[in-house]
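Only a part of the assembly is drawn; its chains keep their places, and the rest are absent.
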């Protein structure tokens, strides 16, 4: 998949978008371009559902937004309200069944739903519903949510959603369309981001604000944790269905997931990353000649590190921009140097120099060793690895695909052990406090459970054996 | 679509197959070849679901069996029990959502279901279920049936199915797999065919017996109307859940749908068609020089007509065998002679002769005129059209796609008017009695509602305006 | 490939079409539909080149006519003169390089050429040209021909072609467009067919007359052996560049290749085949109850056999119409009964009967055994195989893909040996004289070299070891 662009990273689950544009003739086109701006949040499948007077049509398929949709398909998707979804890349069987948006018919008519996040009590609810004779056709939480909404249809769509939200636990940013409404919901902890934009003649809901510019919308505000917004008759109505929960926006959004040109809960991702680099330079200073980034995700922090440390910033690694999904299978020899398919070292820049190499995170640690080797092979005299996040040590239950413990290098090794494994001359991780400080948010406003094990809500109990396995 | 092979015909809805072959390594391959033999029953989509120890995997897609499945996909579908489905061709939007088998998870585990037929009370049930908060993701009856089964899961799968069958009305041949069972069900009137075959180490359920030979199975017997058969532990168990209903196998199966090498409820389709041709010759004799068929569906009856009338049988029309789905759009002129893309006249054989042209049925009548013109243009001195079924005059509610009345030439015109429209020198339709006699079945054993309006059960009430419209 | 419809047959190399339609807006569409009518002559690749005021554009690709062309492509191919080509199916590597028409630029401008046939001195000429520094990009004879024309460009296109024709030997039906001309050429022996049609505002050249009806053209005459026709300024000019050669139209065109609704050199293919069946009945009479055909290619002859013998004609084998290119790989067991994927026996019709089974030809003999087994397995008491052509015993050098000797059952076995191999109760082949008589042509008007070894021209000398191998 295209996010093989980035090696050894945690994978986001999804991105969502909602377009409310009655009278517009290009609602689905706006959704298309908005989804395209959210493509980094998921490259497995893409889908758009369009609502025209309560009738919903949709198209979803495996692939990137640009691969899934053609002029002809977008042309056919005519309507007033659109919701869209991108999903992250898995391998193996074709999971088009699990692509979103999910479109169902219930007593209240057609209903389309797109979900970013993960429920921790979905299985419990699913089993209860099956007891009552409900069938499920997918394994996605969206189907559980849609069923729960449908079962409360007599209270009207808004109450049905509100009540459902009170029953589910976990992370979710939801966009829903039904009847003449576009609805957005964010979980009580605000684990997943969702924000509101305004455009000529309409509104947009989006996982990230970076989608607004391309469709000509302006950022208004974030959806609040525990808030449901209903857009109808060209107005936004807000229902705060949950209050008092600890705010806990996923800190990995700032570390890696979100695009640097997005603003999440009032905080610029770019500024946070630069701050993180600066704090990292204070926490782990070193004498060196050049600060380089592991492109592209380490670049912003590397610039911050350079500014703080007064060591010049430069490029040491060049990325091949044409890394797509359909590589041939390299033979053994080639595989051993697979990082070279994506990265090449700039000998002229690193030879004879002491290098600070800034990366955003280390998950398995497999490619770090290869990159350090590349740099040393090109003549770097020292390689000091600086990581803009703390060691990843705990499983995420809120929608992030964490590897099992034996593959999670930070869970089973000390920093010194990792340093040795990757062959660095020194290794420094950003502290949890540093990460939080970089976002200018209060500590309680971020979820840092994957670093600390301190989950913002009760998570499924598992024997110690399975502590780090998700499935 | 491929059944553009045949012009101006009623369209069958589906074909189903079920394979019970524990220990076999090629269960899905058997399903594949079986489905391929049923391809004439539906060319829109194809699907196979495979059950391995209660776990069900599936693959379904738009297209012919050969287009949908590859070696790789078949290889991946490993298991003991398979069910398969082919669906007939529609145009417009992609309806892969409606492809079958439908695979769901309910309290009793995974359940896969394939359905040929149409329920007359599906909408009523669907509305009742929606009242109770059920969501639907497709518009196929199978989803209604699966939901009803799931809601009775506490009684066990067999009772759940049995009870469900008592609640639904209409036509259905169902194959279902769940747990370790392969289950077949046929509606109380036996409107749709379903039969049982035995093979080395297993059993087969199939819409038609023509699928048996290719997979090395032998015909045992038909599933009886109102019967459910459960295949498990290498044994067949039978439950007669409904008795006393009038048997009413669809007469169009004999006229056009079924393959001539199938045997339905004990009656060879080939022999029925030849009989029909013979009876037609008695009912509408004519002096002529040559009996020809409109290929391929009129061929058997034409041979029968020739035998009875002692007029020589020969070919007058040659069919282009390469008629597929992806034709370019012909311009106006070309469209007017569209029949020529598929049929060419054999001038040498028809010039100067009085021709009896045997067709299996006339639905819209649009191509009959073109064919008569072709023959006359090639020098036929007379063209006597003989049709091996009565005029189609009423809508089918049991799974056959009937055109609206204004397009149903037999509903709004007398035989003489039709004769004039199509430019024939004489026109003779087989009588309803003749059709029934041709099958050697008792009158009450066939549904001939599309000819007579005499439905085997109550059908949805509609204002006269909509009498002939299905949707 | 689609002509897996037909088992164990010799394969034709190609079909060609030329459309001269200045002022028409649908020239390429006419070529498309014409090619579609010639699809039986080749299913590997299809191509159309269009000439607009001397500029030639083209499109060619692997696949059937309908698969290769889309509305968009046909729309883009605007012009006054079109030539088209279909090529027969081979396996293995992608040979799009060898697809036709071949379009080249030479001193006289763009030149497009489509060829049906095979030159026997192509390799000799190719070597001579390479000696002089010519490069070749394909392995098709068309490139040799185009080069030879180009090297004589100073004499004008007509003379250049005429002179080239005098240098090449073998079989060819050529259509060429260059400048404002559409040119057709047929080899001096007339081994491959080519005929001329007239339509509103233009002319058509086609391998077979069956393509005329669909595009609204009328047959005028055949191109004569050794004749070049030049269509320009709405007129046809004829140049007889060779006279006195023995006419030798390929007899397999009548046996199997051509469509029955074509007329070749004045002789109806349908009538020839029926005659062949009648003569076969005289040459090899038998007492039997039913005459059946191996569909579809044996049908016409079977009708003739039945008429002559007064044994009733009926159907005993049903063909699956949905046999396409992309079958999955059947396992060993399935492969042994591969004929069942295509043919099913009509038990009702053959059980207890003495059957005459008429086939058009036997090449390898591999499927004949399977079919006889099928019939006996269904209860036929006797199976008498009658073949409407003599045993194929010699290699063809004129464009037909003949198997190597060890696979050519007629070359290495006596008729009695073959009878035993295929398990027939009796076996009768049509005699060479009978085949010739069936076409009402003089003996010298047909090439029957594959039966007799009597080639109409000198063919490449090969050691006895390679007598039957082509390559």
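Order of writing sets the labels: A, B and C. Residues in every chain begin at 1.
Please note the rule applied: a contact is a pair of C-beta atoms (placed from the backbone, for glycine too) under 8 Å apart; a residue touches a chain by one contact, two chains touch by 3 or more.
Given the structure is predicted, the values throughout are model-derived calculations rather than measurements.
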{"item": "Given 3 placed chains, full-complex copy number", "value": "4"}
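One rule holds in what follows: only the chains that are shown with their structure count from here on.
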{"item": "Geometric centre distance via CA averages, subunit C-subunit B, whole Å", "value": "36"}
{"item": "Centroid distance [mean C-alpha coordinates] between subunit C and subunit A, Å", "value": "60"}
{"item": "Separation of subunit A from subunit B, taking each centre as the mean of its C-alpha atoms, in whole Å", "value": "49"}
{"item": "Junction residues of subunit C - those touching two or more other chains", "value": "none"}
{"item": "Subunit A-facing residues of subunit B, complex", "value": "57, 59, 76, 93-94, 102-107, 111, 130-137, 146-147, 150-153"}
{"item": "Subunit B contact footprint on subunit C (complex, rising order)", "value": "2, 5, 26, 29, 32-33, 36-37, 39-40, 43, 64-67, 69-71, 74, 210, 213-214, 216, 259-261, 263, 268, 270-271, 296, 299-300, 303, 307, 312-315, 318, 320-322, 324-331, 333-334, 337, 340-341, 344-349"}
